[in-house]
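Got a structure for you, questions after.
The complex appears here without one of its protein chains, the remainder shown in place.
Chain lettering (A and B) follows the sequence in which the chains are written, and residue indices restart at 1 in each chain.
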Amino acid sequence: MATLVLVHGSWHDGPLWEPVAKHLRDRGHEVHTPTVAGHGNGVAKDVDHNDCTQSIVDAITAADLHDVVLLGHSFGGTVIARVAEEIPERLKRLIFWNAFVPAPGNSLNDELPPHYREMFAQTAAASDDNSVAMPFPLWREAFIQDADAELAASTHKELSTEPYQPFLDKLDLTRFYASELPKSYINATEDTALPPGEWGWHPRMSGRLGLYRLVQLRGSHEVMFTAPDRLATAIEEAARD
Amino acid sequence: MATLVLVHGSWHDGPLWEPVAKHLRDRGHEVHTPTVAGHGNGVAKDVDHNDCTQSIVDAITAADLHDVVLLGHSFGGTVIARVAEEIPERLKRLIFWNAFVPAPGNSLNDELPPHYREMFAQTAAASDDNSVAMPFPLWREAFIQDADAELAASTHKELSTEPYQPFLDKLDLTRFYASELPKSYINATEDTALPPGEWGWHPRMSGRLGLYRLVQLRGSHEVMFTAPDRLATAIEEAARD
Partner (left out) sequence: MATLVLVHGSWHDGPLWEPVAKHLRDRGHEVHTPTVAGHGNGVAKDVDHNDCTQSIVDAITAADLHDVVLLGHSFGGTVIARVAEEIPERLKRLIFWNAFVPAPGNSLNDELPPHYREMFAQTAAASDDNSVAMPFPLWREAFIQDADAELAASTHKELSTEPYQPFLDKLDLTRFYASELPKSYINATEDTALPPGEWGWHPRMSGRLGLYRLVQLRGSHEVMFTAPDRLATAIEEAARD
């Protein structure tokens, strides 16, 4: 059985993993779902990417976890790549689930198509606290299109604003790219949070991992809400020896 | 429940939607399947693209339909894009199912790979009435490869010749591209009617829609015949709020 640490993406926090975590625990795995610094409701949004990384490093070391299978979703990919640079000795494998694998020296923002870069910059500038809220039409059409209207609405209410600075911080990632940790990429085949093709997740992001294990499943970017059992199965296949 | 108007593609006519329409009606939807001008057997083929568009506009206005979810298959995509320019006030959403979304100013022909352009031009020139027939080997191998031999043959017998002029007419589409109507794209993952890759349906056509909802299903370009229930499910997911 695996020791899994699941790192959420933008607009999410740790408790939102619960449906997936339950399926994984029912199958015998140990599952941790820490919240990344600056994420969730009622917390300050003035964090940078190092704060995000440090919060996950702290969660793993505080619980004294070893042989961790560390999974990052979406923005969480940038975090697990950095965590793998800080505490590789505690990790067994990295899993990127429709996650960013920034090219060396890039920020997450550098990996976004232009229309997202503009939208996020404008939204953050218009906010009180340099954060970005998720517009419902974008959520419903491009992030969670495999949900019915009710689930799309109820999950949207659980989101929180995303701190913008971590999108902008350049990530060196030299040690990550030199790492020989085994790596998996989970690709949900209907994920359009990044537009398929030139700017898509797979194989653009996955192809940067060198030798990696691909697991695909049907579903949107938010299949954690629409089919948590299916995602749990994909995570098991990505995590196993 | 949705009010659906299904616009067929080349070589098809409205009655060929019957298996899909039945599944949708059984689930409570109102379904209309008009035949595009110049399509079907026993009709004159000397129509242009405006005639095609007008015939669908007329079908919708004659039935006084409102809040229409308008779906176009293949060539039908060029028709629904134009209908959305003429009577947007009657429409609720556009669904493109492995359909052309011509770049502004392009004809359908401009979107075809060279081997199709040559084949269709030669076939139309050799015809009595500037129309194009569907060769059986192309139908069987690239359009309906998920059928058994019997279904491939029986469906081929139901096809009619395609008027060629609507392939050639340039479509301005300025108003379509400015429209804020919600849009969905249904992609059958084994569709090879357009060759996958550089000339493929998805993401080449879908990516032109701006924000859109992607729904994928297994099947060929003619999954309406080989798995009408599966297509009906995809249409429901593409059509819902």
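In the analysis below, a contact is a pair of C-beta atoms (placed from the backbone, for glycine too) under 8 Å apart; a residue touches a chain by one contact, two chains touch by 3 or more.
These numbers come from a predicted model, not from an experiment.
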| item | value |
| --- | --- |
| Chain not shown: contacting residue from A:H23, A:H39, A:H156 or A:H202 | A:H202 |
| Residue of B:D13, B:E85, B:E111 or B:D146 touching the missing chain in the full complex | B:D146 |
| Full-complex contact with the absent chain, from B:G28, B:P114 or B:P137 | B:P137 |
| Missing-partner contacts on chain B, residue numbers | 137-138, 140-142, 145-146, 148-149, 189-190, 192, 195-197, 200, 218 |
| Chain not shown, touching residues in chain A | 182, 189, 202-204, 206-207, 211-216, 237, 240-241 |
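Convention: only the chains that are shown with their structure count from here on.
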| item | value |
| --- | --- |
| Euclidean distance of C-alpha centroids - chain A vs chain B, Å | 37 |
